[in-house]
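Note that one protein chain of the assembly has been removed; the remaining protein chains are unaltered in position.
Think of it as A, B and C in the order they're written, each chain with its own count starting at 1.
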Amino acid sequence: MKFKVGCELDYQVSANSTFIFNVNVAKTPNQNILEEYLCLEPDLNHEEYIAPVLDNRYIRINVPSGNLHLSYQAFVDVIYEETNPTTINEVPIAQLPLELLQYIYPSRYCQSDRLMRFAQSEFGDLLPDYSRVTAICNWIYDNVTYLSGSSDQHTSAFDTVTERAGVCRDFAHLGIAFCRSLNIPARFASGYAYKLQPPDFHAYFEAYLGDRWYLFDATRLAPRNGLIRIGTGRDAADIAFATIFGMAEMNQMKVEVECLETHSDSDCPEYTYQAISHQVSENNSPV
Amino acid sequence: MKFKVGCELDYQVSANSTFIFNVNVAKTPNQNILEEYLCLEPDLNHEEYIAPVLDNRYIRINVPSGNLHLSYQAFVDVIYEETNPTTINEVPIAQLPLELLQYIYPSRYCQSDRLMRFAQSEFGDLLPDYSRVTAICNWIYDNVTYLSGSSDQHTSAFDTVTERAGVCRDFAHLGIAFCRSLNIPARFASGYAYKLQPPDFHAYFEAYLGDRWYLFDATRLAPRNGLIRIGTGRDAADIAFATIFGMAEMNQMKVEVECLETHSDSDCPEYTYQAISHQVSENNSPV
Amino acid sequence: MKFKVGCELDYQVSANSTFIFNVNVAKTPNQNILEEYLCLEPDLNHEEYIAPVLDNRYIRINVPSGNLHLSYQAFVDVIYEETNPTTINEVPIAQLPLELLQYIYPSRYCQSDRLMRFAQSEFGDLLPDYSRVTAICNWIYDNVTYLSGSSDQHTSAFDTVTERAGVCRDFAHLGIAFCRSLNIPARFASGYAYKLQPPDFHAYFEAYLGDRWYLFDATRLAPRNGLIRIGTGRDAADIAFATIFGMAEMNQMKVEVECLETHSDSDCPEYTYQAISHQVSENNSPV
Partner (left out) sequence: MKFKVGCELDYQVSANSTFIFNVNVAKTPNQNILEEYLCLEPDLNHEEYIAPVLDNRYIRINVPSGNLHLSYQAFVDVIYEETNPTTINEVPIAQLPLELLQYIYPSRYCQSDRLMRFAQSEFGDLLPDYSRVTAICNWIYDNVTYLSGSSDQHTSAFDTVTERAGVCRDFAHLGIAFCRSLNIPARFASGYAYKLQPPDFHAYFEAYLGDRWYLFDATRLAPRNGLIRIGTGRDAADIAFATIFGMAEMNQMKVEVECLETHSDSDCPEYTYQAISHQVSENNSPV
């Protein structure tokens, strides 16, 4: 599936600052970047670092005071694999690939250790398969109100589970925390999202089931097969779209996603009950 | 109903210290103290302060280093009133006696402001009467595990609602927080509890419904008509059984409650579905 | 000292709601209200409740959907007493009037129990007198940045002591928490404040030293002898200027304070090193 995605970011920089951006689409075997443009005004040098294993791409720019305008555009071909969810099981701890251990431990915003009893009581008796993670997403969708401005950068899953309001990032954190409480590896993902209204960077999560990572989005704000991945991490602390060291303020942000399947609308991503992964089946390493 | 209650407390005091004890049974129109003994070793002076309105009794003792042994015993006649719960309604904010306002505001351990959505979602659709507070107690009993050592002096209702384990004090805090989230005035109560095993000071809560305070105990560890009140407050921060300013350690604590209705066991408190208050009906001020 | 104070509050009410306002100047032996006007549009009934001992005045109004405009104006004569601070000592716990106990216990926003070691280490070696509370205020002023929008209704002294930014309410909470950590009774106060820029409701705190409550304000944004008291409580949870049960939004708020000592500007409140209390010396009860 082909997409055109992009963003424009404007900053007022009041002193020499270093920016780390994580807005570039990840290059993976299943996300083929056909063309890509990163344009800076003023025309500053930038460095790119690609995190091993995760493939997150970080751009560092040292910026003098004045204005900074970043414009990014990419044409991407994303391969989704759809799987019948009834065939997908959880992996017992005794068999879990050990490189996934880090994804069942608690992290800053996903205090799974404090949600153990809660998760056991809500989800403990469910079948240990794909449907349990679906039940987690349904619970979040049913019990947490999506409400702009209801949370801030300190809000964690432990807050959201009780305060019952949040934005996409909070929905993802809570989904991850519940999964880890049940020993299901889970990670945070950021991306461009087809059909998201209003357009913005989006956050969702991935859970490791069977032999790969599957995509989940408790917000139901975008079809999962319309998510173009920017990065993954243990939680939002790992993959902010911009981290600023210095003094700067954002003036404006614009995000765009377009589906390029021109034959007909029905070729574009739609909501589905299928399990969605980025993985082509011959590759069995847990990417 | 007549009870003999008492406690023995032993401390090792390593420097001049001031103790504030709140272990004496409250003297109220419905708790008639027939006899009472407070014995200190060494034989130190003590001062008593009775809080207005609440009737909590605080004993202050200035203690030199060495041992302190406090022994308290009281013979009390407690009048409980039993009411048919189906006749008792919540009081709308618009009619609530304004002296009760403080009991719908959040407090240290009962952050009702952060539990609003949760309480609305669990209890918001229930009838605004006595049965809603019963539903709150049932929810706590069903969802929170009574587990010694699972909480500490920092644990609040906001923790317990998710961590789902606690002791009597935590059960009471959560009940209070839920009530206040729904605009039902609620307060913390400490007391001696008939049949409590192992014997200890007990914590429960009171909710203001109709024209008075009713007793609730989500732990189900003692019959409500076997609770002999020591004190009430907004939460546990108000009525610790002992507060020590100085340096001392408790060596031993013993608590005793006996029912003195000698005719037959069946005269002693038993579990009941009736609403229990301490109030005799001619007195309508919210005590 | 005579003042004219007042406020105008505008709300958009979208469903039947109950408002509790606490904006009226407290009537005390030292705050003589010469004239007072409370005007509501629409012209609704209101009820007043005056809390015993504290003298806080709460106004309850039941409001239908539509607009609500509250306008309050008072002419007040406030008696401040100035005392040489070097003559004022802390009261040891062993002698403290026991009705003040509640003001050394931790409360929702003033977790003095968690600041014990910090307070001991910063202030533990100072003389146990008025100058120690001054040192607390100086520490706060020197270490915490006054920054609008840096805190919210959940922010507590435990947050502020580390995050080091806040508004008047946070400065007061931290001052109170430090005092209580050192066994100095302290309470939260709200009021109208002469010279406060921009004009707004103000929060400060009072500490009990010697035989009365003294006023402290770590923000240094208004002279303490220009504070006209609205209410006092254990912390901000007790004395919000407005609590709304229902659905309403504030559109506008205006606060005004004028000094009516017309002879010359120098008769109006000025910053002073003297200790300021509201108490006239013949009255020795801890009001």
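Note that in this section contacts are C-beta pairs under 8 Å (C-beta built on N, C-alpha and C of every residue); 3 or more make two chains touch, one makes a residue touch a chain.
Note that the coordinates shown come from a computational prediction; the quantities given were computed from them, not determined experimentally.
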Partner chains on view for the chain not depicted: A, C
Hidden-chain contact residue, picked from the options A:Q153, A:Q197, A:Q252 or A:S266: A:Q153
Candidate in contact with the missing chain, chosen from C:I33, C:L98, C:L126 or C:A165: C:A165
Residue among A:I20, A:A135, A:L221 or A:M253 touching the omitted chain: A:I20
Touch residues of chain A, complete complex, unshown partner: 18, 20, 47, 49, 51-53, 58, 60, 62, 92-94, 98-99, 101-102, 105-108, 111, 113-114, 153-154, 183, 237-238, 243, 245
For chain C, residues in touch with the removed chain: 114-115, 117-118, 121, 143, 145, 158-159, 161-165
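Here is the rule we go by: only the chains that are shown with their structure count from here on.
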Set of chains adjacent to chain B and to chain C: none
Angle of rotation relating chain A to chain B [CA atoms, steps of 5 degrees]: 180
Inter-centroid spacing, chain C versus chain B (mean Cα positions, whole Å): 31
Euclidean distance of C-alpha centroids - chain A vs chain B, Å: 47
Where chain C touches two or more other chains at once, by residue number: none
